[in-house]
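Take a look at the structure below.
Every protein chain except one is present and positioned as in the full complex.
Moving on to chain A:
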Amino acid sequence: MDDLKLLRDLGVELEHEPPATLRLQRESLSRSRPRRRWAAWWTAGLVAAATAAAVVVPTLIVSDRHTAPAPAAWRSVDMSGTRNVLLIGSDTREGPGNAKYGPQQARSDVGQRSDTIVIVHIPADRGTATAVSIPRDSMVAIPRCGSSPAQRNMINAAYDLGGAACLRKTLESLTGLRIQHTVEVDFTGFKKMVNALGGVEVTLRRPVDDRASKLKLPAGKNHLDGEAALGYVRLRYYGDGSDIARVKRQQQLVQAMLKKARSGLSSPTSLKTFLSSVRDAVTTDLSVESLYALATDLSKTELTFTTVPWEPDTQDRNRLQWKQPEARELFSGLK
């Protein structure tokens, strides 16, 4: 048999059909901003881990043992009632420490993008908290923010236009929910949180050798410091390479952080030390006292993850729009 024919047959055997998600690459093409591309990839990895960690870790780590009264210096804060917290994973390269995750970006001053947007709804009865992820490419009506007029645009444009305040205003008008607090996390903040926990443990089925994030890990149990954990959530060419797999890794890391926090922060003092470092690592209107109040209050609360129901945008098939009435129903169920 002809060697080329044999090679072709081998090719057929090795071949994979393009997944539906290949079209998303077309979308980034039509945006024609090649320089921003890598940044988006790196940050997409950071997404859930950073944001979920920022709220999940402080709020869910506290077990019954932690009900000892707070040291006197801490005034107690009333955090009862329904609370909606907006989590923003930002890919800003500004500020010390962030530049090395995309120095070109920092130099060219392309601003910041909200690559992860999550609304965490904490009901008054503290039964089950719900984290709703908002796809950043959702085409939505953005209200007037400062000097920029109302417009239909991608939701992360709101963050670009008017920061967290504008994004919050946009989401409030879209969901009908009142959003009381915002938490913003960037690369450095995420690292600090992991380091504050003294690192986390993850078990890997396959070794990691990723040049992009300069991460090398053997298979099996690994102890990750902040830097390595950041590399891990930013991994792209690992597992089946899909976005779903990456989201799972991020959830795995959040779980690892929770586990570490629960076992390591056994006294109110160490919990507070940790929360203080969380407070320093993120940008939020929540005080350490509020975080502590939420944390102790939510010790028994379950957390569920969901995503806003979406469909391809009718005007631009490469963007998304919220699927109605499902999205409306989701949010009215959270009131």
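Criterion: contacts are C-beta pairs under 8 Å (C-beta built on N, C-alpha and C of every residue); 3 or more make two chains touch, one makes a residue touch a chain; residues count from 1.
Everything below uses one rule, namely that contacts and distances are computed from a predicted model.
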item	value
Which of "Transketolase", "Sigma-70 family RNA polymerase sigma factor", "ATP-binding cassette, subfamily C, CydD" or "Cation:proton antiporter" matches, in UniProt, the chain that is not displayed	"Sigma-70 family RNA polymerase sigma factor"
Given A:Thr21, A:Ser270, A:Thr307 or A:Ser332, the one touching the chain that is not displayed	A:Thr21
Hidden partner chain, residues of chain A it touches	1-19, 21-22, 24-26, 28-30, 32, 34, 37, 41, 236-241
